[in-house]
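Have a look at the structure that comes next, please.
Entry: chain A
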Amino acid sequence: MYKPLWRACRAAAIALSVVAAFGIAVKAQTPKDVLVVGHVAELQTLDPAQAVTISDFRILSNIYEGLVRYKDASLDVEPGLATSWTVSPDGKTYTFKLREGVKFQDGSPFNSASVKFDIDRVIDKNHPYNHTGPFPFVFLLGPIASVDAPDPSTVIIHLKNPYAPMLTMLASAIGGLTGVSPDAVKKYDKEFARHGGGTGPFTFTIWEAGQRFVLERNENYWGPKPKLKALVFRPIIDENARVSEMQTGGTDLTIEVPPDNVATFKADPGKFTYYEQPGPHLWYLLLNTEEKPFDDKRVRQAANYAINKEAMADQILKGTATPAAGPTPPAFTWAHDPNLKPYPYDPAKAKQLLAEAGYPNGVDVTFYVTESGSGMLSPQLMGTAIQADLAAVGIRAKIETYEWNTFLGKILPGMKGKANMAELSFMSQDPDMHPSLTLRTDSAINSGRYKNKEVDKLLTEGRTESDTVKRAEIYKKFQDIVYDDAPWVFIVNWKQNAVSGANVKGFRLHPSFTTRLWEVWKE
Partner candidate 1 sequence: MSSTLLSTSEVVRVYGRRLSLLGQGGKPVRAVDGVSIGVARGRTLGIVGESGSGKTTLARMMVGLLPPTAGSIEIDGRSVPELALSDRKTLHRMVQMVFQDPVSSLNPRKTVRSILEAPLKALLGMGPEQRNQRIAELLSLVSLRAEFADRYPHEFSGGQAQRIGIARALAAEPELIVLDEPVSSLDVSVQAQVLLLLSDLQRRLNLTYVFISHDLAVVETISDEVAVMHLGKVVERGLRAQIFAKPQHDYTRLLLSSIPAVRRRAQ
Partner candidate 2 sequence: MNVAIEKATPAPEPADTRAGRPSAWKLLTRNGVTSVGLALLAIIVVIVLLAPVLPLANPDAADAVHRLQPPFSSGHIFGTDQVGRDILSRLIWGTGVSLAVGVVAAAAAAAIGSAIGLCAAFYGRYVDMVLMRGVDMLMAFPYLLLALAIVAALGPGLLNAMFAIIVVNIPFFARAVRGATLSVVRADFIAAARLSGLSDLRIIASELFPNILPTIVITASTTVGWMILETAGLSFLGLGAQPPQADLGGMLGDGRNLIEVAPHVATIPGIVILLVAIGINLVGDGLRDVLDPKLKSGGLARAHAKTAVAPPDQRLGRLSSAPLDPHSLLSVRGLETHFTIGREIHRAVGGVSFAVKPGEAIGLVGESGSGKTVTALSILGLVATPPGKIVGGAILYRGDDIADTSLAHLQEIRGNRIAYVFQDPLTTLNPLITVGEQVAETIRRHRGLKRAEAWREAVRLLEAVHIPDAAARARSYPHELSGGQRQRVGIAMAVANGPELIVADEPTTALDVTTQAQVLKLLNELRHERGAALVFISHDVGVIAELCDVVHVMYGGRIVESGPVGVVFNSPQHPYTQRLLACVPELGRPERLIQPIPGIPPAANALPPGCAFAPRCQLAEARCRSGAIELSRIGPDHWARCVRAAAGNA
């Protein structure tokens, strides 16, 4: 009776099944010489001087090299684009001998002039290419006074003051900015961030927004050639999708596996390889020491006692982190004080300290939490768990959640009148860097307004002392004081993790939170 309709239905059904059948038949195979990486975010910039997120640095560290670099699996420095260097006795002049015959990926030569160009571009406001910024981490280069290039293979960096972390800073991912091709900067100008150009083992080729970011082997690389022909980074922001893609073979390697999914991958070693690597990371609560109640050391300690750090590390983060004992992460093996033990989980003691401080009935505080952010692990989850632990001893925290940039904008100028505590984390390559920024009385971004002359003195000593053994002693003293004074609540140190297909070989996570993929191959 209604034939046309049924005919249409039948046609549609046939068409659908054909498509479905085709669809199922097509299984795209990743070639053996290409590694597909499930990446946590979109790439934001190809300019190492502009990059701000570890996810960017994980990609950029395969394109750019600094004058020096970290050794495998350690934060010790070894030659990079410079083959050797000397430091003047006063610690203010660094002279680098550059590697000969290195060419940028665009074919232009790497030499002292290019290094000078690169550093001047960032630190000199009057440099013709300074407008290619903004350069958010320019303050890290703050100690540099000037750069000289007496001959093509020699670069001399003059510092304003002695600065012990200088080499580690140059070895870090940010150090990659010294290996930027001046020709490329001149050619692309403001668009350099979308094109890049370095000396590293891989060259950027394709950037499809939201889909993939492709690096290809630099055939003219000065060092040992990468085994892989290409790296494909797929931005998969959704955690769940990242896991699913890994499970279904859509990606070969996923860095930062959500804690809850770790067990799944670990359980199947025939199919997956799981990696872990502690790094210099600390997840902590920044306390506003300027205002009540955290102006009182006892309350700060009470907060440290109140929080069940083991439960967080084991339950919420599923063993992807370890409870933190003090301001210096254990990954700084030389500077870390192994005698410090995390504040024990002791609600009774916390209550007692709180009562002693004059808060027998507890106290209300405002707690800034962020939605996500570099190194913040699961900030909202952690925030809620912390809120619950604190509430159990009488610190009633009201959570205010902000998006990462807003969050930083709220915290960095100081929390006075706004909040009593905020969750934060840091990753740095030197034990000086973070404390100097956040705990020194005279630092602009000492947001907790912590004031301790002894700490100030120790930090000044630490950054000017070039002897590592002596430096280590200084930092251990520093740790003891800060542990006891508790301007922060020390929560956990993160172990970065990754999972790859069992056929992926030669992959290692690096403590510096970069991803070095030139030694990786697939079987």
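The rule is short, and it goes like this: a contact is a pair of C-beta atoms (placed from the backbone, for glycine too) under 8 Å apart; a residue touches a chain by one contact, two chains touch by 3 or more; residues count from 1.
If you want to know what made the cut, all candidates are chains of the complex that A comes from, given by their letters.
Just so you know, these numbers come straight off a predicted model, no measurement behind them.
Evaluated over the candidates 1 or 2, chain A touches in this complex the candidate numbered 2. Put simply, chain A touches candidate 2 in their complex at residues 238-240, 243-244, 258, 260-261, 263-264, 308, 311-312, 315-316, 369, 371, 380-381, 383-385, 387-389, 391, 399, 401-403, 406.
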